[in-house]
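In this view, the complex is presented without one of its protein chains, the others remaining in place.
Should a chain be cited, it is by its letter among A, B and C, assigned in written order, with residues numbered from 1 in that chain.
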């Protein structure tokens, strides 16, 4: 048996290639859209991808299962559990086989037992693997978003992200029962989860590539609570706000992601075209770092730095239904290939072209205005805040704000900034800050692009504020976290 | 004034970016389809491509002018000379301006004077450039396929490649008159031609990036002959056979090349799909070297090694109207990107996917037959040829064959091999050879794919034959060359 | 706790970065010589490498611990067990701390317990890791070459590779006792071994990145045998012949590997220099594929294709004490960087330069002879073997030979081919074969370079022979395997 884990750092997402060396057959579980990576790896190991499956309908990235099945010629296996609302709309056209609890299928000599483990989602499956004929004892389980190292899959995502109202409690109870049933398996089995630290699909995920059932029984809070109500209360408390675009992911993955035939490679566009593009209302994303953007940018462009949160913020601010453009950072083409891959991962396929960073020089040279984001130090902010001649807005997440914030300052998480535009004060400068400066730069660029003129960034963010000994106000801590 | 030359080694083709530093405007002349290179270069130099033009309707590659005009926002300028048969069909839809003899246009402070210089083609233009206001004397001329370093553009291509019968003589005479007129310009001007050594658009092209009118008057045979009839006889003699796909290029470039929006990036296909693809009749091109192909390949695949003749042979053997696939060499993805670029250059855009080189192992492992190309040394060939138990075919160009070949051996240039299939002997092994082994490998793969079973390659080709002292037969040398 | 596994496919070797997210400290265990990979990963995770250690003195690759400690500023921890013969000679100069059984050290909040687990080597350590203060139960163990997935570390390597005569049996017994002691740990712990499938440090290694103690108790033969003598017999049987250069690795790793300050980047050498280099006796390795080498190569060069066995064959044939040169394959510089890395991994640092593949053309053009390796099909070999007019030698491993070989054909594993030169028949062609053609090409090139003229390769190797239904002779199977 061969197992290879593919970990996408930006999505904090794991997918698996599991092969049988004896027969050369292999399966991929929870493929993301960079399907070439699986084809390459299988080739390198002398394996043929005979099966493609996934644990559930993902909400945080676009699934690559359909495309991989098509390009590999492998059989597509999809969950048949969860009821009609959670059935894959494209199953028939993709000639997929539906799986149910208790089903068993072979990949070469490897036996895959299908367990229906609802909770995170109604149709969620877990695959228990046995390396026959060597032993009859399972070696491990692909747990998807059911059990992570140190955490369990959040059962509230469906209600919060996909807007299926009133399902949270029932999902939490289903999860509890799935866990009790799963705990019957032997302690020695390895667990290969679908996410690592940083994913929004749980609240306390660890950074271990794999774990064991025995260890999780000792160290995972979700497996230690044995009373249903206690578990339900705990699992629903303190879950971070899911990104809004998760609803779109669910929809795409259920209806059937578009087959790309390869990741997009945006074409270079001449500097001279930028004016027309902005004028006709197409979104232009400046992917440079926030310091460079603050120093100088083209009016109307939005800053989403190409760092490890790029996909997340792109999901919040880029529309899924129309063309958009990118401005590259200093490393030009390579960075654009990376950005295009990140965007395709969450279904943002419509990159119509890109500009080199020199476009800003060209813009300025042609006699047009460039914008800056003014910076104010924490000391200055403290002074002005006291004098009442600025408004300050904290654009961190709600839970960050609760554990400490500037006195009297309200919170609008960066992703929601556009919703609050009408309520923002316009009579004095609006100072934005986040923890370190990244998110406030994004939010500031969005506000400026939408006509809020007097936006200032607090340099260094809350980290700098706290470090300088300026006063901090704390909200009542969240119960149960 | 800034001049940058872009030289594509495989096409032996030159294009030019000429810019005015004072105003930031620039023109690109004779763009090929890798238009990103011009946009990058202009960006790097702080220039805006305000104009795009070409000297004539190219026959040896697909023009990038239309795509570049679209992506740069530059004005497209096309020849309005040559009569209705040679007018650009897409000029109106691309909002192009038509140019005529005697026209003048400015790119910033640079003055471009349009000269109609028919001969190579009826609509051919030459652009004479003056760097005003510094001087009123021209600095140089973009000569396209009119004058090269050491040669002049061949006037027979239209008849031979584009099948416009009976035009050769008239074209040669037109060329003579164009040359006499052009010789009136001052000796000191630089000439920036459209091709370098190795192009099929002339017969004796030099490897100098530029030359001068004064030097060509001394060193170029085409400018030294002053009698029209003598010139016509000389220019029509000894021209190499043009590749057959040149006709397709002419058609595409006249009607309007497809706008790609970036060079193609073929997607990896799983090894398991190869059988189906071959079965349904799609062409699969194996791009590995001929030694590796001869040692082992998948039945039905055709060998076109990814070397500097790749585009040429691809043009001969890959259909322009249907999907095809590639097998990569050892350097995988990078090589495929290069191959896809080469193919797009001549309008072969329909690469549906590619396989890694491991596909051959996978094919064999799955229990299916692999083929080899048998090799025979010159000494063995000499013996068998004497005994009459093999047939030998020389697949070099006709002019190579004429200057020396194996005794009694006939010639079919590799590109035409498929036309002669019915006439090939089937009662004994057919030994193919070229000069060094590349072309005979291609030809052998084509024959085998079309059912000719007993094909052998003479290892080392004619070079090895001649080096081993085996007898050589010479045809009457060509007159006038 | 964060764990990242670094797997080097060519060495089949695993190293680990384990970090404490709370404090930002991290340890690297069993670093190989590409130390930049650990520094990069630590940087990306926001960790500081505070400790560097290794499980034992490696025999199959050069350790990167010393260099990594120097470049990271981390504390070097080395085994103090195993007695004076197995103590690190450079421990003092590198300011290393010596570890003993029962020692405990902290990396941030992670507790590392040191277990002395002799058997594979006398000084071998295993590190048991506990993620405090969360739990007091261990989460896993870094087992090095003590326990693998499906196998245990071979105790005969010291005697066979490092020529410490008479230690095999004692080592096997020590291993047995180490295993019994280790089995007392809880079933749920994960095991992170030092090698995967393909390593010569065991005989039946699996392709799983990690396993668990509970599962190995069920599925690993080495943990199931409970009688000491039975275990000793089984563990010593059927071990593959270790590469001869393992002795050199041991020596280097004990005395202290040279600090490189970065992997070597060989410089391009002009084609014209090749003649002089060969003439002065410097070794030149042609890294192209065996088909290309067989078709044409420069006399005196040795073929070691740059594939996944490159390091192994380089270890057999390249001297550790003098300069040598490489000939690149088609992908030029990138391939050379890879080759130089592979070579540095096993201490072959003296790459004095490299040639591009065009050097073979240049050689031939200059009028000098090129060599080919003649090929003979299995059918022809069968015929000639019957007629007695060729000698055939099987250059596969001994165990491959024993499970089936050509009738009457003897075996010299490729690595030992030079030792047997005097005994090879010179009166008729010598046909070499291996399983698929790779090793016989290497062996043939070595023989030709040393003056054996009439060497032929059987195309397709034993695989082709067997596939064609030609007769096979089988030796008595090995007992106990």
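The rule we apply is simple: a contact is a pair of C-beta atoms (placed from the backbone, for glycine too) under 8 Å apart; a residue touches a chain by one contact, two chains touch by 3 or more.
This structure is a prediction, so every number in the text was calculated from the model and none was measured.
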**Fill in**
Among listed residues C:362, C:409, C:424 or C:466, the absent chain is touched only by C:362
**Prompt:** Which of A:236, A:292 or A:352 sits in contact with the chain that's absent?
**Reply:** A:292
**Request:** Return the single residue from B:134, B:237 or B:453 that touches the missing chain.
**Result:** B:134
**Fill in**
subunit A positions in touch with the non-displayed chain are 289, 291-292, 294-296, 329-331, 334-335, 372, 375, 459
**Item:** Where the missing chain touches subunit B, by residue
**Value:** 1-5, 9, 21, 44, 131, 134-135, 137, 139, 186-190, 197, 206-215, 217-219
**Request:** Considering the whole complex rather than only what is displayed, give the residues of subunit C touching the chain that is not shown.
**Result:** 24, 36, 39-40, 42-44, 46, 48-50, 71-74, 260-263, 265-273, 276, 353, 356, 358-359, 361-362, 365
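Assume only the chains that are shown with their structure count from here on.
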**Request:** Between subunit B and subunit C, two touching copies, which fits better, same or different residues at the interface, with half of the numbers shared as the threshold?
**Result:** same
**Message:** Between subunit A and subunit C, what distance separates the C-alpha centroids? Give it in angstrom.
**Reply:** 40
**Fill in**
Here the gap between subunit B and subunit C, centre to centre from mean Cα coordinates and rounded to Å, is 47
